[in-house]
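With one protein chain withheld, the remaining protein chains of the complex are depicted in position.
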Amino acid sequence: MEIKQGEKLLFVGDSITDCGRDRPLGEGTGDSLGSGYVSYVDALLQSVYPDRSIRVVNKGISGNTVRDLEARWHADVVEQSPDWLVLMIGINDVWRQFSKPYQTESHIHSEEYEETIYRLINEVSGAKLVLMTPFYIEPNNQDRMRQRMDEYGKIMQDIASETNALFIDTQKAFEPLLSCLHPSAIAQDRVHPNARGHMVLTKAFLTKVGFQWS
Amino acid sequence: MEIKQGEKLLFVGDSITDCGRDRPLGEGTGDSLGSGYVSYVDALLQSVYPDRSIRVVNKGISGNTVRDLEARWHADVVEQSPDWLVLMIGINDVWRQFSKPYQTESHIHSEEYEETIYRLINEVSGAKLVLMTPFYIEPNNQDRMRQRMDEYGKIMQDIASETNALFIDTQKAFEPLLSCLHPSAIAQDRVHPNARGHMVLTKAFLTKVGFQWS
Amino acid sequence: MEIKQGEKLLFVGDSITDCGRDRPLGEGTGDSLGSGYVSYVDALLQSVYPDRSIRVVNKGISGNTVRDLEARWHADVVEQSPDWLVLMIGINDVWRQFSKPYQTESHIHSEEYEETIYRLINEVSGAKLVLMTPFYIEPNNQDRMRQRMDEYGKIMQDIASETNALFIDTQKAFEPLLSCLHPSAIAQDRVHPNARGHMVLTKAFLTKVGFQWS
Amino acid sequence: MEIKQGEKLLFVGDSITDCGRDRPLGEGTGDSLGSGYVSYVDALLQSVYPDRSIRVVNKGISGNTVRDLEARWHADVVEQSPDWLVLMIGINDVWRQFSKPYQTESHIHSEEYEETIYRLINEVSGAKLVLMTPFYIEPNNQDRMRQRMDEYGKIMQDIASETNALFIDTQKAFEPLLSCLHPSAIAQDRVHPNARGHMVLTKAFLTKVGFQWS
Amino acid sequence: MEIKQGEKLLFVGDSITDCGRDRPLGEGTGDSLGSGYVSYVDALLQSVYPDRSIRVVNKGISGNTVRDLEARWHADVVEQSPDWLVLMIGINDVWRQFSKPYQTESHIHSEEYEETIYRLINEVSGAKLVLMTPFYIEPNNQDRMRQRMDEYGKIMQDIASETNALFIDTQKAFEPLLSCLHPSAIAQDRVHPNARGHMVLTKAFLTKVGFQWS
Amino acid sequence: MEIKQGEKLLFVGDSITDCGRDRPLGEGTGDSLGSGYVSYVDALLQSVYPDRSIRVVNKGISGNTVRDLEARWHADVVEQSPDWLVLMIGINDVWRQFSKPYQTESHIHSEEYEETIYRLINEVSGAKLVLMTPFYIEPNNQDRMRQRMDEYGKIMQDIASETNALFIDTQKAFEPLLSCLHPSAIAQDRVHPNARGHMVLTKAFLTKVGFQWS
Amino acid sequence: MEIKQGEKLLFVGDSITDCGRDRPLGEGTGDSLGSGYVSYVDALLQSVYPDRSIRVVNKGISGNTVRDLEARWHADVVEQSPDWLVLMIGINDVWRQFSKPYQTESHIHSEEYEETIYRLINEVSGAKLVLMTPFYIEPNNQDRMRQRMDEYGKIMQDIASETNALFIDTQKAFEPLLSCLHPSAIAQDRVHPNARGHMVLTKAFLTKVGFQWS
Partner (left out) sequence: MEIKQGEKLLFVGDSITDCGRDRPLGEGTGDSLGSGYVSYVDALLQSVYPDRSIRVVNKGISGNTVRDLEARWHADVVEQSPDWLVLMIGINDVWRQFSKPYQTESHIHSEEYEETIYRLINEVSGAKLVLMTPFYIEPNNQDRMRQRMDEYGKIMQDIASETNALFIDTQKAFEPLLSCLHPSAIAQDRVHPNARGHMVLTKAFLTKVGFQWS
């Protein structure tokens, strides 16, 4: 596996990352990492590779967009000096364009999304970068919000390509599950998944970093 | 994997199984399976084998001993007609002998433990049986409570052997983690594990039923 | 308007009807009718036709299916002797088939749905009957759950036709709104609408009974 | 209808406007507009004219008088640049003269009421203005507080006339309802109406702006 | 004063009597008598006539009508064997006719009111009886609910006359206060008075039984 | 009665005065004056002399000593410009000498008590002054805390004499009640009286200002 | 020390015994024995004589009198088969005679007190009996309630003498503390002591059974 002895992974993002993690630290012994995919990743890393002493930190905050990330990037990311930086962002940037269509000042358009992510990445050097697309648990790819989310996911993919980051297409990772289950069995609002959905993200991440289950 | 299309798994036990599951049903869409290893097992089964339509039910109740299980066995297990029955019990049966040494009427001695489990199993026919040992997250195998727990684990192993059940030695499963981490990093009271410990149980169970991660 | 002086309207159904109404009565001065479309209907009837002394009663209960309605039909509907009976049911009957696919004992299939409604209607004589379809705030009519809901809506329509009841196609009533707004701006889970969606139902009902705004 | 494509309506006032709206924004997807007439107006606008993309903002604060409005006018109104400004104020200005007769420093006399409203209006240019009278749900027009409220309502009417604003006589709007129902069936304290009363205000407002129900 | 050494006074009625008294006893050391006029009466009796050892019991229950009183009369009044029985009832009997005009089954008409009170009184022998009228803190005696309340007060007066009970016209007792203060300074809903109103009732009661302040 | 038309009474002191009054104002329509003797005084003044428009303000704060009063005297008393100033203070000054004997820095000795009160009074000119002694509901005048309280009461009496203030000996006012009832029937901790005790204070105050009950 | 290996002590009484103990058992590992003298006794027995395996059970219930004890004596005492039975009762029997002087049906007079205790003791055979007097933390032995409490304490002493029980005069045990501290530094209401008072009871009990500190 690519994560080495004593390395520090920092996950940053929105509610999918947050899931009730401890504040302000985002790490500790009990439920400090929240109840979502970051906690699952840590539990699998610790239980399968207990001798690697890998440190996992959760800096997700519910409701965040790239604009919010930029305001706290220095304190929450740069000063943490992670060895690995995992970024999943964009769901709220897109969602509000559809759930609050008239509050246009809260919308993050694709240009701002792309430029902000580039600025954020440039502030972090020395960390291995993992970029995860935002997703929408909507099987109908003609849905307008799904299409917009796919567009932001493509931007993330291009950034990963430009910056030689590891890239994870979370939308694609949900496909097998969505082919068998209706969205209402995974996420009531098609955004916040239950344990099944978080395990999909976990598996996608760990596979990408070469995790060996057995 | 040995769990087939449309099969129903029922987990029954104590607080390690319970973990805040919904009452009375113990299944559903959101957090119905609790936050412990039963939820992780379900999440991995659904996300990796979404097309198998496997049904997972959690009937754990915190603080239960075999005596408590017997009182609710018919309603909570027999009437559920599971295809798979997963039983992990015995931690409280042992623990109270040490934490409440003078309340002897609450202690479940090894004979009652063994005989009760045999009676319970005999009431369930047609279900594939998985027996999991109780455990104590204590690396010192000279500790008196650890020794007693090992004794009850051996009883469970013998029963599995007699009844041709699948058998999981959970105590042994914790060994790699305990060789790297102090118990206080896994379970404050050496009984209720955090996410890391629940993932150890998850992995032990899924490996036994032939789960294929990739 | 067809609702006459001193008539009593009774609304019965699931959470769309319930919306936090008072228990057990379901009527009164303040928030007794809940915060949904039943309250809006009452407010419009009282404010536009204050001299008709129309009595509105809300007997919705969240989570109900036709099976639940049958269990309380005599006490909550027959004994109330309404002049008008408004029934909207079926969302949960369908929803659980998708959100809890493996808990098949909770699914209400179309035969049970149809037969139960006929039995319920037969117990009520002398009341003018208004039948409202269940709905799903999903614009994609290829969505499996939407298709199933449409099927149940068609059953309701046929029953209305057979029994000479007034019929309201709520799914159709949402179309104009759904052509302009994404579902996430109307109902986070595509089932429980905000005020906008409840006003759609209100308008559909009042139009059907000949309400005159001005 | 006079409200055009994409216009922004801002309602400002006291508890009749507030009704538990979100703070500080006063808009959003769910219950952000509170549970009163502002929410009803929005729901009717969105459900009947979904293609107009009308934005509704609620800036009411319970207990406010014109003195309180002035203190927050710049931030809550001017900086919002509304296309329509709807102002209903004066109930508390009058009420405290009767409910707290000895706390004279909390009384807003008619001169201050009138002068303050003129100052407020002068700060807002470019917005279509709707002025709504304060009201008292008291049918006895010999009641001293009702007479005072009528006096403030007349001031509001004169201001509307001077400033070419749309004018709504809310006191008059309640007359039909009050001719049929005792005040205790509309507002326990004759000030805070239930849903029926809020629908009266809704209808009065929408009629004034040319809303077409069908 | 007419209340003698060691006598027991029992107050029974609705929310005006109740005011949060202890349940089920309605007496004790601290706040057991509630925060209304019964507590004030007791406090004045104990502080001015401490040597009389007068026992005061509060059996008011909010929302009660004569119909509710009859259901609990034996347990709460007859079995208590009071020396003095103070009855104030009728506000809810009248109020609901106006606040819930369509829920006619909750209305207590004057015949039922009168007949029930006669039946209740006949069950109590040996107690000195004090009958207090219901009241409505509404100065306009043309108000329909005020007129109805006056009618019920007249019934109470006639019963007092027939049964040689002491009679207190509470409506009249409020007149001086209402000539100086608007109702909103005494009772927000014109039914539940603040401390000022409860002191009016206290004074009316104590004056009737010959209480000497100095 | 000596309190004239339109005069403002301000009560200041400790928990006996406070009794849960509104903060920061200490006046209003409902429970703003708290549930103690200040509320009773107001209720009696308003109900017996409704035409005098007397304004009552409560500025008591639980736990206060003269040291605390001095810190807030300007804001809470001087700036209020009362016509009457009623001061009852000293219970905590004494109590802590006995309940917390070793926390000597919290004790207010008699010199500080006396000098502080003189300084406070000197800052208020133009107000009629009423000085009330602190009290201890302890009939045994050999009790050390009772003796100390009597000593502080004597200081208050001397100050009243020096400054021509009205003086109320509250300790003496409790004597009749204490001759009939054990302290545990008046105040569990012999400091915070129930309604009976507050009525004793009420009567002592009103008698001093010439209140006429009938 | 007189308490031998493996013996079971059962404490029964009122709030002084109860102190928040677990219900229904009254024993366990953490705070099960409450926060009063029973917990202190257990802590000292376990920490100084850890090898004796002494079992302590708390069956106190706040507010109990002998009348209440009798109602639960069989279940809570006889069926527990204690080796030692420790009874402290009588405070509420006396207290209510003074705090609720008119509620005479709640008073337990000395005859009932004495006769009931004899009946209770006769039902328990084979247990070593320890009788503790009720107490009142009032140094003035002329206080009427103190005198009555002393009278009940004398009854308890006589019963102990008659039945050859160990006897503890708790009132006397408080004397040294009361000679140095005012009651308000030990118990706000002179009944419920703080930790200091509970330690007085602990020391009195342990001294009586021959506990050796060093």
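First chain written, first letter: the chains are A, B, C, D, E, F and G, and each begins at residue 1.
The rule we apply is simple: a residue touches a chain if its C-beta (ideal position, glycine included) is under 8 Å from a C-beta of that chain, and two chains touch if they have at least 3 such contacts.
Keep in mind that this is a model prediction, so the values were computed, not measured.
In the complete assembly, the contact with the undisplayed chain comes from A:Glu27, out of A:Glu27, A:Glu70, A:Glu112 or A:Asp189.
Although one chain is hidden here, its contacts on chain B can still be listed: residues 95, 98-101, 140, 142-145, 181-182, 184-185, 188-190.
The missing chain lies against chain A, touching residues 8, 27-29, 53-55. Within the complete assembly, residues 29-31, 33, 35, 39-40, 42-44, 46-48, 50-51, 53, 176-177, 179-181, 184-185, 188, 194-200, 203, 207, 213-214 of chain G touch the chain that is not shown.
The definition used in the following text is that only the chains that are shown with their structure count from here on.
Of the two chain pairs examined here, D-E and A-D, it is D-E that is joined by more C-beta pairs in contact. Computed centre separation for the pair chain D/chain F is 45 angstrom, with centres defined by C-alpha atoms. Chain A and chain C have Cα centroids lying 40 Å from one another.
For the pair chain A and chain E, the distance between C-alpha centroids works out to 66 Å. Within chain C, contacts with two or more other chains are made by residues 29, 53, 99-101, 181, 184-185, 188.
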